[in-house]
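Every protein chain but one is kept in place in this view of the complex.
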Amino acid sequence: MATMTMIQAIRSALDVMLRRDDNVVVFGEDVGYFGGVFRCTDGLQAKYGAARVFDTPIAEGGIVGIAIGMAAYGLRPVPEIQFADYFYPAYDQIVSEAARLRYRSAGDFAAPLTIRMPCGGGIYGGQTHSQSPEALFTHVCGLRTVMPSNPYDAKGLLIASIECDDPVIFLEPKRIYNGPFDGHHERPVVPWTGHPLAEVPEGHYRVPLESAAVVRPGSAVTVLAYGTMVWVAEAAAQETGVDAEIIDLRSIWPLDLPVIVESVQKTGRCVIVHEATRTSGFGAELAALVQEHCFYHLEAPIERVTGWDTPYPHAQEWAYFPGPARVGAALQRAVET
Amino acid sequence: MATMTMIQAIRSALDVMLRRDDNVVVFGEDVGYFGGVFRCTDGLQAKYGAARVFDTPIAEGGIVGIAIGMAAYGLRPVPEIQFADYFYPAYDQIVSEAARLRYRSAGDFAAPLTIRMPCGGGIYGGQTHSQSPEALFTHVCGLRTVMPSNPYDAKGLLIASIECDDPVIFLEPKRIYNGPFDGHHERPVVPWTGHPLAEVPEGHYRVPLESAAVVRPGSAVTVLAYGTMVWVAEAAAQETGVDAEIIDLRSIWPLDLPVIVESVQKTGRCVIVHEATRTSGFGAELAALVQEHCFYHLEAPIERVTGWDTPYPHAQEWAYFPGPARVGAALQRAVET
Amino acid sequence: MSQYPPLSLHVPEPPGRPGRDTDFSYLRLSPAGAVRRPPVDARPSETGDVADALVRVLDDAGRAVGPWDPHAEPRFLLTGLRAMLTTRTFDARMQTAQRQKKLSFYMQCLGEEAIGVGEALALEPTDMCFPTYRQQGILIARGYPLVDMMCQLFSNERDPVRGRQMPVMYTSRSHGFFSISGNLGTQYVQAVGYAMASAIKGDTRIASAWIGDGSTAEADFHNALTFAAVYRAPVILNVVNNQWAISSFQGIAGGEAATFAARGVGNGIASLRVDGNDFLAVLAASGWAAERARRGFGPTLVEWVTYRAGAHSTSDDPSKYRPADDWKRFPLGDPVARLKQHLIALGAWSDDAHARLVAEVEATVIAAQKEAEGYGTLATGHVHDTSTMFDDVYKEMPPHLKRQRAQAGT
Partner (left out) sequence: MSQYPPLSLHVPEPPGRPGRDTDFSYLRLSPAGAVRRPPVDARPSETGDVADALVRVLDDAGRAVGPWDPHAEPRFLLTGLRAMLTTRTFDARMQTAQRQKKLSFYMQCLGEEAIGVGEALALEPTDMCFPTYRQQGILIARGYPLVDMMCQLFSNERDPVRGRQMPVMYTSRSHGFFSISGNLGTQYVQAVGYAMASAIKGDTRIASAWIGDGSTAEADFHNALTFAAVYRAPVILNVVNNQWAISSFQGIAGGEAATFAARGVGNGIASLRVDGNDFLAVLAASGWAAERARRGFGPTLVEWVTYRAGAHSTSDDPSKYRPADDWKRFPLGDPVARLKQHLIALGAWSDDAHARLVAEVEATVIAAQKEAEGYGTLATGHVHDTSTMFDDVYKEMPPHLKRQRAQAGT
């Protein structure tokens, strides 16, 4: 089987879907001729033509706006927002339109579209190339929010998202595009090559939405994470020796609650990790859900390890990033309480 | 002392600030000649002239965009978004610009502006005249989010907001503009007239930001609420006879955490009430904070009583609205656990 | 000290206010028949003069004159007249029903009926319209059942959108009528996307986008123009300039120094400024734009000059901000009266026939209302079951909504 980076896996998913379904169209800023600033669409315009894969004006609101119109027509648009930090001009179209179209028309129209956007920091991108805005989508009913943590899931989840009849926000943690980064920025870069989760079938397959993965079984504490943070959590567990059960949510919302509840009821402890700012981050919802569903099993307060409540700074990036030291300390606090 | 509705109190705050500070300007859709669709700016253009109080094009992004430029110049703009449901086109300017300007320029520039917007349902406004988007602001560091529940606070908080050097989102629960609505939509409307909290001084005063109010002392369960829901919670407490301590947050974020922690440590129980959809609503953050700070005092799971995770429906409005019956049931569950 | 005097802010003021009659000369009307008709494959930059003038067909005597005369059959025009009258009658009755609290809210299109109806008749029934709340005329012209419209308005058990939206927020895919949003302008760029999709698929259907003068200030207006121009999308971009946006006049939307049609030219889109109260001009201009789109020459922006004769909505009182008799003084008159006059001038119609038609339409609307009220109104509480509230948020209901539905006890 081919070994793919996350970029290649995403490109492969788009390729598979463009080939299988005439209604799939791919577009965004620099997505066409050039193949995307992260190369996720490289070669696709040459293969499928400019009417299926094309460059757009720099207008995120327009990109999502036309995508909704196309979806209403019957296409399956897969627009790209160049960086998640730039989705804000499209927020109205996402929230007021894509997310509500099926509901407000009682099913007369719908907007099955998949909006891809690279997210997360760790590339010295500063406050406008580093954000993780998932919580701004999870508060919006009607949307699905997905974030893969490895090439295999990236392809399978992207195909499942494109085939899904709901609008999906597909967040791609750019720091792990090329390797399973565990937060040790001082160490040499580890590529995907040779990693079991980088073995990606060439053809069509799905990773179902609303299904979490227990990526590390354990009994002392449950860690809820997604994207890059899955790798950071694994490093933290290994380095501290804490017997953590790590759950990769994969689908952030709607989510696989039973897996979470079962784990926390077993471990009695829960640490939530995300890169986004803390307050009203998705960790808050997870904490609320866990205490609602596992109150009588909890032996320690649920802790959140997150980005701080500041913009993502440039020079102090690694002080902001919730790396393995901070996650590890939380794991230890959890099991020692 | 004069009795004022919330509309009159807000108008009075604007009047006081327009008079005291030449740099205060007020604008928005239908805000000038006509005085606002809710009449909050009625008479102000005639009094202060069209250069201080004026109508704008229908472009929420432009309204906030010019406000930021004006604030950078040194003015204190108080733009109105006609309904909170329409702030989305301005989200980029709010999040990427107003909230971050001081930080990214290390204090060289700042955006002290107060964006007023009527929020909440209960007026058969359907999904585009009923939303409570506070959680979409509380996740954004650099913003302050405020929501008054009565005329006295409305005026005092609005003045404090305009005088504050940070950007403030000032949410006005439109269902209580004209009376302290407690969720009993089947009963006759109760006006503010004669209500002690409607006694509003004519002149300048502040209700400090980041200060919550214990509006009903109690010992059995702590209720966290804001806006219209404060009145619903009071009705629920009274009707069930549960000895609830009701805290009106007033400042949603940054918030008065000590008052909350003290109360929950005393009661051991906590019910959170808001009108917004549940998932990733501000109730999630409150639940996370309460369990972080009061874990060992909690005797029952923290419960959230909220709008459902659907768009705000029109005909089924009262099934969506978290009224006194639902809040009351939660209070009873909390004390019976 | 600066050599310049202090700056001051210009805040546009309308040419009339309560107690001061409107000076309508700002409309800069062209005489009927005076404006040229460019070829349908004209380059956008070659339409600048038409975007600045006013395309009109009907003269003051009700005769069709000039190059834009669509030479429509009287029978066809009568279809339009009937649809306009039905729209007007429907509006009047629903306006009253709202005052009787049978519906929570209403918005009429009084004085603007020619625009939605005329364009609907100029399009193919399979073309998709992305309307605002003031194009009910499209639905009526396309034969959507009045009863279904009323059930939506009454939010009753037969409301096609299951009580989820405020009154007037219709949807009907089968009638080429896109679901109306309460957020202004959002559908404008969606129409462009729909038209692009049609082009991507090698279809022949086109799209028609609608927006009000006030809402052209919204970002999606710009998004729509940019994408339509770049990809030469087969779309008609309609701007209904009815002079008002709730209480603010078109100058607050940027109508002082350039026409709204000029926005199109500036963005590389062929553009026309047209008398929207002239049914024949509406047919002709819509036809020109549709032909252009269908033949692959790209988008057209049409500014329809008209007047919002009624209140903005049932929540509005226009006497607070404009002269009460403005509509009577509006120089482009009443579209129904003008088409009637034309048909009579043609010898194809009479006052008597008109009176009969009015009575017939009235009876039809009353019958529909009676039937619809039979299914209930918001006031009677005959609404969709609250358990349906949780449907259609997603295609398949996720567990958390099933849980909430259970909690709601429905």
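Labels for the chains are A, B and C, by order of writing; each one numbers its residues from 1.
In the analysis below, contacts are C-beta pairs under 8 Å (C-beta built on N, C-alpha and C of every residue); 3 or more make two chains touch, one makes a residue touch a chain.
Not measured: the values here are computed from a predicted model.
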For the chain that's been dropped from view, list the shown partners it touches. A, B, C
Absent-chain contact - pick from B:25, B:221 or B:287: B:25
Return the single residue from B:101, B:117, B:154 or B:207 that touches the missing chain. B:101
Residue among C:117, C:161 or C:252 that touches the chain left out of view: C:252
With the missing chain put back, one of C:56, C:102, C:142 or C:263 would touch it. Which one? C:263
Subunit C residues that touch the omitted chain in the full complex: 2, 4-12, 43-45, 48, 52, 196, 198-200, 202-204, 206, 217, 219-223, 226, 229-232, 234, 251-254, 256-258, 262-269, 294-296, 298
Residues belonging to subunit B that touch the chain removed from view: 22, 25, 51-52, 56-57, 59, 61-62, 65-75, 77, 89, 92-93, 96-97, 100-110, 141-142, 144, 164-166, 210, 254, 257
Name, in rising order, the residues on subunit A that touch the hidden chain in the full complex. 29-30, 32-34, 37, 50-51, 54-62, 85-86, 88-89, 124-129, 278-279, 308-311, 313-316, 319-320
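Everything that follows uses one rule, which is that only the chains that are shown with their structure count from here on.
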Based on Cα centres, what is the most central chain? B
From the C-alpha centre of subunit A to that of subunit B, how far is it in Å? 32
Between subunit A and subunit C, tell me the centre distance in angstrom, where each centre is the average of that chain's C-alpha atoms. 41
Can you list the subunit B residues in contact with two or more other chains? 61, 85, 88-89, 127-128, 279, 309-311
Could you say which residues in subunit C touch two or more other chains, in rising order? 162, 164-165, 169, 181, 183, 219, 393, 400
